[in-house]
Structures are given as structure tokens and as C-alpha cells.
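Only one protein chain is missing; all other protein chains are in place.
The letters A, B, C and D name the chains in turn, as written, and every chain counts its residues from 1.
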Amino acid sequence: MSPILIAEQVLNGLQFGVMLFLMAAGLTLIFGVMGLINLAHGSLYMVGAFAAAAVAGATGSFLLALVAALVAAALAGALVELVVIRRLYHRDHLDQVLATFALILIFSEGTRWLFGSFPLYLDIPSWLSGPVTLPGGIQYPLYRLALIALGLLVALGLWLLISRTRIGIQIRAGENDREMIAALGVDISKLYTLIFALGAGLAGLAGALVGAIQSVQVGMGEPVLILAFVVIVIGGIGSIRGALIGALLVGLTDTLGGIFLPELFKLFADPATATATGSAFASMAIYILMAAVLVWRPTGLFGARA
Amino acid sequence: QTKVGMITTLSGGGASLGIDIRDGFMLAIEDDGRDGLEIIIEDDQRKPDVAVQIADEMIQSEKVDILTGIVWSNLAMAVVPSATAQGKFYLSTNAAPAQLAGRGCNPLYFSVSYQNDNLHEAAGAYAKSEGYTNPFIMAPNYPAGHDSLNGFKRFFEGELAGEIYTELGQTDYAAEIAQIRASGADSVFFFLPGGMGISFLKQYADSGVELPVLGPAFSFDQAILQAVGDAALGVKNGSNWSKDLDNEANAAFVAAFEEKYDRLPSLYAAYGYDTANLMLSALDVAEPSDQEAFRAALAAADFDSVRGDFAFDTNQHPIQDIYVREVIKEGDIYTNKIVGTAIEDRSSAYVDECSM
Amino acid sequence: MTRETAVNTVILGLLIAVPAWALYADEPFTITLATRAVIFALAAVGLNIALGLGGLVSLGHAVFFGIGGYAMGILASHAQNYTPLMEWPFVLEGTKSMPVIWLTAIFASALAALLIGILALRTSGVYFIMITLAFGQMIYFFAISWPAYGGEDGLSIYVRNEFPGLNTLVPIQFYGLCLALLLVVLGLNALLARSPFGLALNAARQVPHRVETVGLNPVRLKLVALVISGAVTGLAGALFADLNRFVSPTMLSWQMSGEIMVFVIIGGVARLFGPVAGAAIFVLLEHLLGGVSDYWQVFLGLVLLLIVLSGKGGVIGMLAGRGRTHD
Amino acid sequence: MTEPVLSTHGITRSFGALKASDDISIDLQPGEIHAIIGPNGAGKSTLIGQISGSLTPDAGTVRFLGHDVTRETVRARARRGLGRTFQISALAMEDTVLQNALLGALGASGRPWRFFGAALRTRDLRDRAEAALDRVGLADVASVRTAELSHGQRRLLEVAVALTLDPKAFVMDEPMAGLGPEGSKQLTGFLDTLRAEAPILLVEHDMDAVFALADRISVLVYGRVIATGTVDEIRADPAVRDAYLGDTA
Partner (left out) sequence: MTLLSLANVTAAYGASQALFGVDLTVSEGEAVAFMGRNGMGKSTTVKAICRMLPAHGTLVFDGHDLTRLPSHRAARLGIGLVPEGRRCFRDLTVAENLTAAARPGHWDRARVTALFPRLGERLTQRAASLSGGEQQMLTIGRALMTNPRLLILDEATEGLAPIVRQEIWAAIATLKAETGMAMLVIDKSLAELRTACDRAVILERGRTVWAGPFADLTTDISERHLGV
């Protein structure tokens, strides 16, 4: 394997990591900062992608589609927060798991009801399509570069919001003691609705952005959801920096594991078996990584120490 | 009075396939319009245990005579052996795993669609005939993926630039595309059903790699082509059916399907339609309660298949021509047209293992 | 008799009366459905031991369920094909005997629970939920892509396994067997909850640091609870595979873990009969709503949502009033 | 002097740049109540943590009943007979008072792996638990859920749980915290009788209680012991008045 290919694969891993972060960003807010286990996060991701596909289909504008994704998912998020989620903050994680599990069912089948069972069309706009040549001769799709930039921007924005602004501080205070922050005069309910909507909007945006290079279909959110949880937990709940680093680690592990493990197994087995066995272990790699990180540091890389 | 139980996927991610099977099947049944035939349809949610439960219900409570409809191989493996063990006919509208074509073949089991490997074999045969010398081949790491690459290799028999198994459900293929680019391959064969194929094709089209792409029909069928869009144009795929197949039955089917459901039929709809017609033709001759006679009537395959010539081999899987299609755009609609025949009168690789 | 005991008695009565009616009315599928509910209930009773008593929110119980299933699948498929399970260092044959399969399932899933527990119990809270999920995913992906036992296609067994003196192919007999196991386990669960071990576990859930200062090891208490819990769920997995005569990686999927948890929560966490009520309701809803519309899962979702939002501690809580019960 | 029941020798513990314990050597003699006082943040809870085993010192040793227990776990020390109460009540709130006491008895028995037979009907455990509840005067509320106890009752239950262990020494972190004047008086009376059974290392800010109970007082400031002496000596010590007492006494 040539050095340039290895370099390219490392870049792919990092890129995949940033994309994971983009998908996990909204969840970081909701799960990491507000402390709510929202299994329906993947559904909001799906809502964004469907809204984008519908608007792109009707208007032909990718930018409008992104706006639509953000708005639709944020509205759906706000609605869900007002009707369901707000009754769950003071409950234990179990109830949150069940309620948001129920929301997945409602969202998935509801979307199918509205949009039918067939995957929808959403593609990269022409001004972002095609590869560019990077130094070293690596050909890299422009759209993916744009995703990296956007992912990093979102990471920075979120980090500033949570750690530097008063709203961010108040949200974290609410996570510690909701009753108390309200008793100090902060309208924490409204704040939580806003933040939930923001998290949902980010999920929707990610759904649209990533949907353009993947498939827009019912159920697209669930695999993402698990990956996003993995990312956040590895990084440490509540830490934006942790989520970013966790995402990069997962991206690298997944990409490089998928490439090198089969190669590694070829050293002791015939190619067909090696490819199959190597890939089998590669698909377990990120979960092994997660378990290893948690065994080593039980609250993730940057989580608050217990 | 004959009862038929259809178990298929009508909710969740894979619902579009099951819906097409159902719609194709019901089109034939309603056209026929005979009395004394009852069809019961249930959703398996793409879960094997649910499929088994429904099969039990249909057999034990509804007392059906014939089962049909399953889309996925793993669900078929869960249902078919126990259904045939309980003396029920099973007519496959899609899934036809190797085990059931070879050692596990059964007098009560017919596959109307194909044997799972067929369309991959066609792609392999086509690659060879096009003179490709080192294709790069890939499929997800699960049994159907392994069968796929084996099917391709069975008819290709040459050097490969690379052979990889991806993760089932994977959505990002940047790493694989980089490997393809670096491999020096002259063509790419892939089997990535459902959303995986959509993702791969979009990303491949955007990557600047311009090698010709081949695959089985699944990733280029009517149900998902609209979601892939331009990225699929020109891709060659192996299929035993296409909407432009030139025979009377097919023309009638395509027209009737479009008329009734206001969309183009897919491969799965065609299988559903054929299955229903096969069953109706057998019911004209015998009752399912007379197992021997009904089985003989099915095996005779005395119906007008939308695929043209159609016969069953001894393992009760079809002998049929398999074509190569190319993805084209007709007006606003992406669809396929036949560009050649990959293998003629193809049966299946496992027929000798079947002791029937 | 407290209200909860009354509710439990009614549930128990239904478990006996409904299949009896089905037998009389010749509705064999109702028996199959009841068997499914009873097996799910057993799996959920297993989870409830970890969850209700030990406070361990495991989102990876499908691992044990699946291991139980594969214990059955592997043993029976070897017996079916007359190939030994292993030939070295000694020959081990497959088997079609349920009791042997059960013991294997219990032992294998207990072992898995021990290994997972040793690692997972280093974490707590949300991290525990997620690390159990991670182990589940690991094993799920392994099972899908490992070709030896069918990979994603799973393993099919043509005839249900055997139990001495019974014809397990007759639905009501198999049901009776499953129900008997469920009742035995429920009985053990009730004993466990009141036992000294149960007392210590209960405290370890609420105030682990207090448990340490009386000289007990809360982590070890929880580990033992997890092992017992995994073993019970593993037994349920073996029965489930036998019910379907089929096992596949879906039994190991995170959705399966989620469903087992849903059974417990619908019924009521830490209630003896909570998992039983939850599993029965879920199976019933799934069956009834399936006929209503293609989009029936929307309604299932709504019903589940109503149950949680009512906040009464599951169905048993709604019927019997809030509060844990002690003597 | 007799061999102390419990002693620390030069224990030191830092949090980052902060030396929370700085070369602390104190001891607890049989039959005495030794009070530790000092300003907030002086390192009293940190010291208790190191003695009971939830924190490990960076340097120095802890000895208990003649053994070096510096590296032992909380559990091991508890089994040796170290009874601890928490600054914030650590009780199983969903359980009854009796069940909380039973937990202590179970710990004392050292045999938690009994999966059958109701805990409430296990004679040895029950006798021990009831005896302890009786001692602190909670026998009447034995079947009440702990969450329903008043604050003062919870503090007493805390002590009762420790009592079930038949400890050889008690370590108590602010047992009077949150008690009203009446409750404080009651608990003070109780601790006074307890010292005959096992000596008590007592951290407390309630000076009325400390002055009434302590045989000796050590004063901790910035992690160091600045003075040790009798009540009168400490009251009179100007350094202690400056750092801690103000004009209370």
C-alpha cells in the first residue's frame, strides 16, 4: 500500500470523523448538556433529510433545502419538547428511553405515511460537486471538504455557546439542578425548548447535508444514532471538545480498521477468508474502541470525573 | 376454496420492496378475478421472528394452503423450512438462498424469481464478455454478500484488482473508493442492496473515479433509481427482467401496473406478478390439498411469464435467460433498457446437490 | 392481600385461562402467541433482576438472549446434521434435548454476563447504558459477519427439540413448559428480592458508598445480579429459538435489547409481575394493531408514549398504585 | 499512654497545588472523643476520607488496631471495625429504617451471598439490627420508610447503621449538621454514652457539642494541625480564636 494511499485513507478517516461529529452535534447538546437520552434524535435527522429532499425537489435550490431541513427539524424538535420531552427531564433515564423509543416508531412510520416507502432523491448541487486535487496529488471531493469545514465550524460554535455564553452556563446549571436554576429566576423551560430545537435543527441540517451523499430513506437515522452515541460517550458526556475528538477517533478507527484488518489477516489466512474475517473484526472495531475507552476511563476521555 | 398467505415487508426501511411484490401479485389476482381464492397479507417488519410468528398464525389459525411473499433471504431461511415441514407450499417471490436450492431443496418449495446468485453470475459473465481483465469487486460482509461475489467469480474467472467486504449498513464509502482508485482496476462490480447502493453510487459519481460500474439489478431497480439520480446513468446491471422485455405478457403487465398504481413496475413487482400467475395456472389444474397433483401443475410452469421463456429445473428453481440492462433516463424518469443477454437458459449452481 | 398481589393473581389466572380457552376453541395460534409472550416475559424478568433490583440499566440484554438462542441453534444443528460440535480434545456431540440445551444456554449467557459485567461495571449511569450497548453491537456484528453458523441468515432447525415425556410440537405442551419455567423463575425472583443478598443489592443500587462502609462490595453484588439476570435472559433466548425453530443475529440486535427493556418499563420496573404484564401487552398490541393499518407502528408508538407519560410506574403501577412493595 | 486505637502518621494529600492535608499526625485513644475542628476547607473531610479509606494519602501511614491500613479499601477497614457516618446522610431512602439497619448487620455478618430466606426473618441479622435501632431510640419507627424520617431521625439512623457493625472506633463527619437545637442536645447525650463502647473521632462545627463532649480537640488550619489540647486549652489558644472560633467562646 503506497504512502499516498495511506495518507488519503487517514484523511478519509478524519473526514468521516468530522461528518460523525456533524451528525452527533445536536445530540451533544441534548444528551451531553441537557442530560436527556433522546433515541429519537435519528428521527430528527431523518426529518431534516426528507424536508430537504422535498424542498430541493420542488425548488431545485440546495441552499433552500438546507434551510428547510433546519427549520423543519427545529420545529419538530420544539413540538416534541413541548408535548413529550418536558415531562421527562426529572424522570430517570429509563422513561426517557421508552418515550423516545416510542417517538422513533411514530416518526418513522409517520414519515413513511407522508412520503411513501421509496427512497427520495437529494443530490449535491453542481457548484459543490466533483473532486479537487489536494497537495500530494490526492483527489478529494469538494463537497466533503465543505462538510469538514462546516463540521469544524459547528464544533467551534457549539463550544463557544456552551462554555462561554451565559445561556450555556445556565443550561449546564439546569443539568445539575433544574429546580434551583428556576428558583434563581431563569426560565429554564423556555431555554430547554430552545436548546432542544437547536439540537434538533442541527440534526436536521446534518441529515440534509449527509443525506445528499447517502440515501434519504425511512430508517436512515438509526445507524447514525448509535454512532453518535458512541462518539459522545467516548468523548465524555457534556464535552464538546470530547465529542469532536471522539468523532475523529471513531472515524479513524472505522476507516483504517476496515482497510488494515483484512490486510493483517492475509498474513495468516487465504485472501477470501482473510477479507471476510478481517471485515468482521473491522465492523466491531469502534465498539471495541468504545468499551476499551470506558474501561480505561469510566467517564469518557473528557467527561467530568465521578 | 384456496387460502394464500402472503408474508412480506410493509413497514420500516425495506417496505418498498414488499409493497411492490404485493402490488404485482395482487394485480394478477384481481385481473383474474376468480372466486374461491382468498389472499391474506401480513407485514413481517423485516424481522425473522415476526415472520415465523405470522407463518405460524397463517398455518395454524388461518389454515392457508400456500405461503408466499418474503423479500429477504434471512427471513426465508426462518420461514420456509418450517412451513414446508408442516406440509404447506411456499412460492418464493424473491429470496432464494443457496441452501434451499441445493441440499435443502424441498418438493413443496418453488422459487419463481431466480436463485440468489443468478444476477451476480450475469454480471460476471458480462464483465468477461466485455473483456474486462481486472475488476474490483465488493459486497457487504454477510452471507448474501459472500454468495454475490462467489456468483460473480463463478462466471468471471480472471484476475481481480481487489475483493473487499464492507460493513452491512455502511453509509460512507470514501475509503473503498480510494482503494478502487489506487487498485488499477478497469471496472467495478458491487452488490450493495438498498440504501447502501444509493450512498455508494452518489459518492462514487462525485469522486472523479470514472471506471465502468456493474452490479446486480437490485441497486438499479425502479424502486430506488429515482433516489440515485444521474449518478446511476450508464451503469450496467444483470437482471432476468426489464420493463422493455419484448413479449406480450410483459407489455400487458407494465401497462396494467402503471395504470393501476401510477408508477413503473419494479423487478419485485414482476416477480410478484409471475408468482401469482404461476399459482393461478396450477390452481386451474389441481387443488393444493392434492399435493402431488398441485406440485406437478406448478412444476409444469404453464403460464405466460413476463420474462418470456420460463421453466423449472429439478430443484424447482427457474431456468431462464439473464440479461444485461443499462440505466437510462426517459423524460424525467430513470429506468433501464436491455442491452444484451448475459447468460442463456441459466439454471443454478446448486441444482446437482438437490436430490429431488 | 395487597392490590399488587391481586393484580398479579389476575395476570397469573390469564396466563392459564387464555391458552386453556384457546385449546378448547381450537385456536392454536393464540397459544403460540401466548408462548411468545411468556418467553419474552421470561427474558424481561431476567432484565428486571439487574434493572429493578440492581439499578443496572442494561441496553445489551439481547446479547444474553441471543447467546441462549445460539446455544440452542448450534447444539441442535449439529445434532440435526450428525456432525460433532468439536472433536478435540474430546468429542462433543450436538443434542436435541431441551434440558441440556437450557443448561448450556444458562451457563453460556452467565459467563458472557460475567465477562461483560467485569468490564462494564467500572462505569455507571449513562456510561453503563452505553457500554452494554457497545458489547451488544460488537457481538451482533460478529454474528452477522461470521459465516460458520449462518451469519445474517441464521440457523434453522427443522423440528423442535425434545423434552422427556412431552411432545413439544404440540403448542399447548410447549406453552406449559415455558410457563412452568417462567413461574419457577418468578418464584426465585421473589425469594431473591427478599433475601439478604437482595437487601444488599437494593442498597447498592441506592447508596453504594454506604454499602462499602459496612464492609460489602457493591460492585461484586451488582456483578452477581447481572450474572443471574443474564442467565435468565439466556434461558429465555433458548426457548425463543425453539419456539421459532430458528435463530439469527436479530436476536442480538440493539432493537431486541430495547424491546426487552420496553417490556419491563411498560409493565413496571422492579415489580415482580411487571415484565410479564409488559411482554403480554406488547405482544398483544403488536398483534392487534398489525391488522389495523400499514402504519400501525404509529399507534404502537402512541400507546407506549401514553404509558410513559402517565408516569405511574408502568401498567402494574397504574393498577396497583405507586411504591415498591416489601413485606 | 496505651496503644492508640487509630492513628495517622504524617499523612499528606494534595489536590493540584493545594495541600489539603499537610503532615498530619493524630491519634485516638480508647474511650475518648477526639474532636477535629477547623475552618471550612481546612481539610477535615479530606482527613476523614484518608482514615476511612475513600482517599489515599500521598505520603504517611494510617494505623488501626495495630495494623497499617494505609492501602486498604473502605471495605477492609470497615471489616476491621471502623464505623463511619457521612456528612450528608447516606441511607437507602426507599427502604424502611429496619432494612437500613439490616444492611449494617449483613455487612457485619460478612456473608451477603444468601439468596434464599427472607432477610427480615433471618434471626441473627434481625436481632443485631433491632438492637442497634433500640440503642438510638428508633425502634418505634423501624417499619417507616426512611424517606419519611425527619432530618434528625436520619442522623440517628446513620449512627445506628454504624452501630450494627460493633465498631472498634467511630469516625463521624459533622453528625450534628442540620439538626435543630433539640436534636443536637439529644445526639450529644447519645454520643456521650457511646464513647465507653468505642472511641470517636468527631469532626463538628457545633461548638456547643464539641465543648460538651471532647476529651481532646485538634485544630486543623490549611491542612496542618496547629494545636491539640483539652477544651480549655483550645478555648484559650489565641491562634485558634483567630483562625476559627472568633469570639464564640
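Quick note on the criterion: contacts are C-beta pairs under 8 Å (C-beta built on N, C-alpha and C of every residue); 3 or more make two chains touch, one makes a residue touch a chain.
What you are looking at is a predicted structure, and each value in this text was computed from that prediction instead of being measured.
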Contact set of the excluded chain (shown chains only): A, D
Given D:Thr8, D:Thr164, D:Ser184 or D:Ser218, the one touching the chain that is not displayed: D:Ser184
Full-complex contact with the absent chain, from A:Ile6, A:Leu82, A:Leu128 or A:Ile169: A:Ile169
Touching residues on chain A - with respect to the absent chain: 166, 169-170, 172-173, 175-177, 179-189, 238, 304
Absent chain, residues of chain D that touch it: 15, 37-42, 45, 87-88, 148, 150-152, 174, 177-185, 205, 207, 243-248
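FYI, only the chains that are shown with their structure count from here on.
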Comparison of A-C and B-C (more C-beta pairs in contact): A-C
Identity of the chain that, by mean CA position, is farthest from chain D: B
Euclidean distance of C-alpha centroids - chain B vs chain D, Å: 74
Two or more partner chains touched - positions in chain C: 141, 144-145, 147, 295-297
Pairwise chain contacts under the document criterion: A-B, A-C, B-C, C-D
Residues of chain A touching chain C in the complex: 31, 35, 37, 39, 84, 87-88, 91, 93-95, 97-99, 101-106, 108-110, 112-113, 226, 229-230, 233, 237, 276, 279-280, 283-284, 287-288, 290-291, 294-295, 298-300, 303, 306
Chain C-touching residues of chain D, taken from the complex the two chains share: 52, 54, 73-76, 78-79, 83-84, 86, 90-96, 99-100, 102-104, 106-108, 110-120, 122, 125, 161-162, 164-165
Residue ranges of chain B in contact with chain A within the complex: 11-13, 15-16, 19, 141, 146, 163-169, 171-172, 174-176, 178-179, 181-182, 194-196, 198-199, 202-203, 206-208, 223-224, 226-231
